[in-house]
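Dumping the structure here so I can ask a few things about it.
Apart from one protein chain that is not included, each protein chain of the complex appears where it belongs.
Order of writing sets the chain letters: A, B and C. Residues in each chain are counted from 1.
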Amino acid sequence: MDKKKKIRVGVMGSTGLVGQQFVRMLSGHPSFEVITLTASGRSAGKRYGDAVEWLVGGTVPEDTADLVVEETSAESFLKKDVKIAFSALPSAVCRDIENELAEKGIGVFSNASAFRMDPEVPVLIPEVNPDHLRLVRSQLHRRRGFIIANSNCTTSGLVLALKPLLEFGIRRVGVATYQAVSGAGRHGLASLSILGNVIPFIKSEEEKIEAESRKILGTFRGSSVEELPLDIHASCCRVPVRDGHLESVTLDMASDFDLNAAREALASFQGAPQRMKLPTAPENPILVTGEIDRPQPVLDVMAGRPERAEGMAITVGRMRKNGRRMNFFLLVHNTIRGAAGTCILNAELALRSGYIT
Amino acid sequence: MDKKKKIRVGVMGSTGLVGQQFVRMLSGHPSFEVITLTASGRSAGKRYGDAVEWLVGGTVPEDTADLVVEETSAESFLKKDVKIAFSALPSAVCRDIENELAEKGIGVFSNASAFRMDPEVPVLIPEVNPDHLRLVRSQLHRRRGFIIANSNCTTSGLVLALKPLLEFGIRRVGVATYQAVSGAGRHGLASLSILGNVIPFIKSEEEKIEAESRKILGTFRGSSVEELPLDIHASCCRVPVRDGHLESVTLDMASDFDLNAAREALASFQGAPQRMKLPTAPENPILVTGEIDRPQPVLDVMAGRPERAEGMAITVGRMRKNGRRMNFFLLVHNTIRGAAGTCILNAELALRSGYIT
Amino acid sequence: MDKKKKIRVGVMGSTGLVGQQFVRMLSGHPSFEVITLTASGRSAGKRYGDAVEWLVGGTVPEDTADLVVEETSAESFLKKDVKIAFSALPSAVCRDIENELAEKGIGVFSNASAFRMDPEVPVLIPEVNPDHLRLVRSQLHRRRGFIIANSNCTTSGLVLALKPLLEFGIRRVGVATYQAVSGAGRHGLASLSILGNVIPFIKSEEEKIEAESRKILGTFRGSSVEELPLDIHASCCRVPVRDGHLESVTLDMASDFDLNAAREALASFQGAPQRMKLPTAPENPILVTGEIDRPQPVLDVMAGRPERAEGMAITVGRMRKNGRRMNFFLLVHNTIRGAAGTCILNAELALRSGYIT
Partner (left out) sequence: MDKKKKIRVGVMGSTGLVGQQFVRMLSGHPSFEVITLTASGRSAGKRYGDAVEWLVGGTVPEDTADLVVEETSAESFLKKDVKIAFSALPSAVCRDIENELAEKGIGVFSNASAFRMDPEVPVLIPEVNPDHLRLVRSQLHRRRGFIIANSNCTTSGLVLALKPLLEFGIRRVGVATYQAVSGAGRHGLASLSILGNVIPFIKSEEEKIEAESRKILGTFRGSSVEELPLDIHASCCRVPVRDGHLESVTLDMASDFDLNAAREALASFQGAPQRMKLPTAPENPILVTGEIDRPQPVLDVMAGRPERAEGMAITVGRMRKNGRRMNFFLLVHNTIRGAAGTCILNAELALRSGYIT
């Protein structure tokens, strides 16, 4: 694609951890070109390379380091004819600006939780519920742009694993999590809280996992999504790990099942992004490991090929069967597949589907 | 009790982590006096204070620092008229020596897993199944001494919490664990394996939790224990924490229940050790916290009063109810309540019950 | 001492880490009784036991848990006839209130750095420079109370080790530090900054070590302290350790020296607190270990006997000699000997010396 013809995009909240993942993953992107980077007033006016404390590997991409950070506002996008706004804003401050951008014709791909339960906003994971993208049409009836949400980081890994298993008949889902500190943001967790420790509480996390899973796995009914009445309960902990949420999953199946068939269903699973060969799609979104002590955050968090899709594959391991019960562990990169990466994949799906023009 | 009349005891495997907890907790004990300390040949012949790399807080107790470590053998106990042998030996090497000691009239209180599934050996947690102590009589029919096992460290915390809830009707137990590195022993886990990481596998741990829980919560039937047919599944992980196993517990209750009543049942629970005022018994074996983000290993692992019982109480938190489902977290000190401490409490119960003479 | 006759004391900034150490160490103190606990407005009006997130071991002392926290003000001390104010306030906010309290007749023992370089304020470490206490007289000429400062946490360990070695002729001091995260305060350091990492910078720390060491080791000249013209340079790092600052010290001695004599000088060192048998004085303020790989924060940070003095002794190890060069490591508990503990010891010295009435 000719560079002149790339879609002009921007990132809101570009200096935070998820913002950095957006910038990293959009660097050299075949379809998108980063034009606008915004942050709070503290960073506004600085070179991005100077404003950011880069934490996501390597160094600040050369194609964005010299961009000047702007204070977050609709104007910063509109004045430069930006078509897509990726939002890494905190939920507390994103509502007005995301709505304003959508009103004014911009496609907002948001990592915030603010609109996830809005009936007109899809919580989109392209391998899982690409048809929910059509919810956007409801938004386009009343405004020129739209908002598409990403799910909570823990949820994104969980529903990816649940999707290919639905056909086996899932009656109940239990999940206990081991979540990395990067999920709390750059300064969200004090070192004394977590060093050598586990914290058995993450605010609103269990509720999000339960509610979002039901919506994502729900059925698109013309103009709304009918939730899947899934019996699901989550129990969440923070552990002293930098990146990667590990999840211990217990499934009650509706009937007896074949464990090898379940394993194969996971390992061979592919969705719309794979069929459409979207740029950020991993070859296989689910890797199944036979190693007895995997997945491990340090070793497996960057799973996913090719290079552009590193961190976009989840890893499933220790699949076990006991009667109708299935147990396994899964690992998801919380700021890539669980945040920026899926947002970008959502935008690639929307672009390919004709929602971005 | 006059010091001359204290029961003479010894510790096998005294230089390891659990061995050190035995030595620490037996120091100044009102009923027991440490006479013999054994270890592998490498330490034999050295002062205990020189042989041990002390890791369990404070310094080597003065009343044991000058004892000379002997190589583990039955003779080292018999020649000094020792009545009780506390065993912190690895399961792989404990069988012969523990059997030999029992043959020769010694009461063996073992932290090893070797004999836990032996039908004549109780897996004893005094607050939970003190009546199982009577299994020892079967052993005494055929030999002069006996073996009493402690449970696996994770199990010890779990069954303590389950015991007072049995009356509410437990239909199923799910547990996901966050286990400290000290559970793997002094050199059991390489730093590169766990630093900033989680390992979703601990050899044989899940099987032990499931099998031991059924036995401990089983019913004593004259000369054997009838297991409780509990539907229980465990999923175990190692986390970078020094001490304290955290467990995320999910219970399916047989019928609707009152959460406050359950909380009260846990908080007010007392067993034989409390009624008998055994020296190492905590005032309350279960502390229930109302803090939203507790229990945490760093903050709560030493729960238990008075001072001699520090680490002997488990802490339960985040009790939640959803229909017939109950969720909570519990924290147990793996080398105290989960190992040496319960062994000592078992010996105190056996002494008070007349099995040690 | 009859409880009625104990000196009434208060703690400012009582809910922070150092504030908690004050409260813990003052519990059951033979000479002091805690009457007033202050904190920021957020905690004011709450029971101390409810306001504090207790992080310093065990549980909130019963004799203070029920005190109601007040917002920090001079009035909160004056209205209750408090004689001593221990200050764990941040330097940025302590100036006015500490001065006001001193004006109004209260003895302020401050852990803040604000007044350390004030020529009338002693930076007091009772084993090292007890005579500097007399600087207080200059303050008493112009006001009814006084301020006595504690040194920076790293400095407190360093000058304790330097004091007995001065007689050997120290020409130069180099120190590289390995500092615990608790030194940054409860929320001073984000987990992502330090997990699995080292940060080679601590704001103003190197300058404090250099300047304070020269003042503390200086000579009291009637109404002022003449600094020791010590050639000293520090290089400071934060490491992922909870408590305990380790320091690698290099000394250039003026002439050849005997390493055993130096070791003995450290191990046998005692100062005014030991001679006066002050309540918080460790039997020996410096422990010298012969273990090849000690001191280690996890194992040695609580050095000091008796129980009231735990954490008040520093540990020195790996003493080496190369020509006129001496090398060793030392470990100091940064929030006990390096903060609250020395402040309390200072107050005990001042009380015994007649400055508190």
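What we mean here is this: a contact is a pair of C-beta atoms (placed from the backbone, for glycine too) under 8 Å apart; a residue touches a chain by one contact, two chains touch by 3 or more.
Nothing here was measured: the structure is a model prediction, and the numbers come from that model.
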Query - Shown chains touched by the chain that is not drawn here - result: A, B, C
Query - Residue among C:242, C:308 or C:333 touching the omitted chain - result: C:242
Query raised in the report: Given the contact definition stated above, which residue among C:57, C:174 or C:188 touches the chain not shown here?
Result: C:174
Report summary line: Across B:34, B:189 or B:314, the one contacting the chain not displayed is B:189
Query - Sole residue of C:27, C:73, C:91 or C:296 that reaches the chain not shown, by the stated touch rule - result: C:296
Query raised in the report: Touching the missing chain, which residues of chain B?
Result: 17, 55, 181-182, 184, 186-196, 240-242
Query raised in the report: If the missing chain were put back, which residues of chain C would it touch?
Result: 174, 176, 178, 195-201, 233, 235, 237, 239-242, 246, 248, 250, 292-299, 317-318, 322, 325, 327, 329
Requested in this report: Considering the whole complex rather than only what is displayed, give the residues of chain A touching the chain that is not shown.
Outcome: 54-55, 57-58, 195-196, 242, 298-299, 302
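Definition applied: only the chains that are shown with their structure count from here on.
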Query raised in the report: Which chains contact both chain A and chain B?
Result: C
Report task. Provide the C-alpha centroid distance between chain A and chain B, rounded to the nearest whole angstrom. Result -> 43
Query raised in the report: If you average the CA atoms of chain A and of chain C, how many Å lie between those two points?
Result: 48
Report summary line: Distance in whole angstrom between the CA centres of chain B and chain C is 40
Report task. Could you list which residues of chain A touch at least two other chains? Result -> 195-196, 240-242
